[in-house]
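What you see is the complex with one protein chain gone and the rest in place.
Let's turn to subunit A:
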Amino acid sequence: MTTTLPAYDEVVARFEPVIGLETHVELGTNTKMFCGCPTDFGGEPNTRVCPVCLGLPGSLPVANKAAIEATVRIGLALNCSIASWCRFARKNYFYPDMPKNFQISQYDEPLCVDGYLDVEVNGETVRIGIERVHLEEDTGKTLHVGGATGRIHGATESLVDYNRAGIPLVEIVTKPIPGTGALAPEVARAYVTELRDVLRSLGVSDVRMEEGSLRCDVNTSLNLPGAEWGTRTETKNVNSLRSVERAVRSEMLRQASVLDAGGRITQETRHFHEETGDTTPGRSKETATDYRYFPEPDLVPVAPDPAWVAELKAALPELPRLHRRRLQQEWGLSDLDMQSVLNAGAVELIEATIAAGTTPAAARKWWLGELSRRANETGVELADVGATPAQVAELQGLVDAGKLNDKLARTVLEGVVAGEGSPTEIMTDRGLEVVSDTGALTAAVDEAIAANPDIADKIRSGKVAAAGALVGAVMKTTRGQADAKTVRELILSRLGAS
């Protein structure tokens, strides 16, 4: 791009952004949406297929009840109304990774409509309207081989893997979100983050953006204050939470520069590029594709029984926002402390560590201290740092029992992270236990007194502070495995100064 982009502050001072998000979630059902094929990620290409998900002539779909249930639960968690009667529809268009050349989706009769999700940005609650939640089937995956970019352009061959074809996909569409101003990129990110947490708490999906089980399209437009909303673009290929934020920001800057130059925004799909952080045009939507939607005649209508929906609603888990609020109270954290726990992605880890028998303070200390530092150093998520909540709880248990002091515990934790075994095993194997045998300790103390008669005299004469030097000597001979406090008491008592 040759044009210079305007400064962000300047853009938000002159334009008002309107954003909207379409999120696709692959459900974690055991089987596909309309057949019995397994849904697990990976697998040799075209091994998890059957006549139905390959769209062979004569095959027919049968709707997966577990997928419908998951969708209704998502709708309920997002405060939607659940349709009492709705149908699937066919969305017709030709594409090689779509086996039937139509996608079974929902059109004017989605399963869930008109809800909202509250998200927090800078301590403020923003209510994001949910337009609809509907259920559809995923397509296969096309791999373009032989080109430089992996895109269809320049490729010599295209390979299609239908393993993904027919995996249940839930589409969650927000209402347009105006009025967020400079915060628009952060609101977008906060929404996707909160939605991901909600979906995770429902246990309906593994919500991994990098594996594509959570995919997000970002709509962005700009308008002058008081004017009608501008033409929007839809940005795809947004594969991480950070990218959501970057994509909105980048699109706001690009659109502002186009508008500043007197141009107009083309309604189009754009691709986000992780490396550069900018977007490039995809297919234009100016001549809208006519998908010729009509009710899917191979499936019977879905009519969720209100009593069943009420049951599902009653059985919803505590949703993340309320859950967090409750934990904060239970753990006695300030807003700021809770925020640092959230930022570190440590909520569930701390919760599990507490559940394994540790105090909130100790659990928080390990996860936000030593382990966060370690995760940062090695560039992994905290959850993947190498220690489990159970191990952390075990470690703290050893400290509480006086078997490890703080320094030894850190050493043991290093062993845990390195995969050497459980804290108890490492402590034993490496002989790191605190020396608590008083006889051995007394001998070490006596040795230190004998080796440092001057200091011993000072202590005898009442200069108790000099004991520190002798404690250090004892710690040295016991290789740090003595409890410093005990050593000090022992020295003072041997020298009659206690």
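Note that in this section a residue touches a chain if its C-beta (ideal position, glycine included) is under 8 Å from a C-beta of that chain, and two chains touch if they have at least 3 such contacts; residues count from 1.
Just so we're on the same page, contacts and distances are computed from a predicted model.
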When one chain of this assembly is omitted, its UniProt record names it as which of these: "Glutamyl-tRNA(Gln) amidotransferase subunit A", "Nitric oxide reductase subunit C", "Tripartite tricarboxylate transporter permease" or "High-affinity branched-chain amino acid transport ATP-binding protein"? "Glutamyl-tRNA(Gln) amidotransferase subunit A"
Who touches the missing chain here, A:E44, A:D290 or A:E381? A:D290
Pick from A:G43, A:P96 or A:G203: which residue touches the chain that isn't shown? A:P96
Sort through A:L60, A:L316 or A:A418 and give me the one touching the missing partner chain. A:L60
Across the whole complex, the chain not displayed is touched by subunit A residues 51, 54-63, 90, 92, 94, 96, 99-102, 158, 160, 290, 292-294, 297-300
